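One chain of protein is taken out of this complex; the other chains stay put.
Right, subunit A next:
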Amino acid sequence: MATLCKVVYRLRCGVRVTPSKFIQSSFCSDSSGASSSDQPAPERPKSGFAAAFDLQSELRREAESSAAGSSASSPVQKESFASLLRRSPLMQMGPPKDKVVIGRIFHVVQDDLYIDFGGKFHCVCQRPADGERLQRGTRVRLRLQDMELTSRFLGAATDTTLLEAQAFLLGPLESRETREPQSQD
């Protein structure tokens, strides 16, 4: 806000000063005494439009460098796969048994809700009795049991996988509705 006021003030000054500056420059070009006029110009502190232009370009440069810094940091730092993995929520979670996660319904087949919670597989839950508002795109709370349902059967060389996770549906994400009036205040 302060910089904005400063800029506006300087712009206003610039509007007043510019006509005189133009006249001065025209005199200089006519007289061709450019050498004499160039020497005091850098020593004089810039005012008016020149100062406003400098300030604005500096601000823009800073904004660009901060934006570039946030995007350039990833190729510059190049977070390794190991560090990405260690900091990922999946690793931080630990064993999936009885962990509460938030999922999103991405497909509905009558009473079956296909919920994606960020793991390799989705889970399929039955629509509860009061689940009329659970439609495609709803965020829900789940209690995970298993990330992938697999089992080794007799006589098999490898496990048989169901390509699904298992979770219990706790209900829609209601906490957001109670929080909204608080954030508005």
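Observations on the model:
Simple rule for what comes next: a contact is a pair of C-beta atoms (placed from the backbone, for glycine too) under 8 Å apart; a residue touches a chain by one contact, two chains touch by 3 or more; residues count from 1.
The rule is short, and it goes like this: contacts and distances are computed from a predicted model.
One chain of the assembly is not displayed; among "BRCA1-associated ATM activator 1 isoform X2", "Small ribosomal subunit protein uS2m", "GPI transamidase component PIG-T" or "Guanine nucleotide-binding protein G(I)/G(S)/G(T) subunit beta-3a", its UniProt protein name is "Small ribosomal subunit protein uS2m".
Only one residue in the set A:46, A:61 or A:152 touches the chain that does not appear here, and it is A:152. Of the listed residues A:45, A:95 or A:155, the one in contact with the hidden chain in the full complex is A:95. Take subunit A: the residues that touch the chain left off the picture are 74, 78-79, 81, 84-85, 88, 90-91, 94-96, 106, 116, 118-121, 147-148, 150, 152, 158-161, 163.
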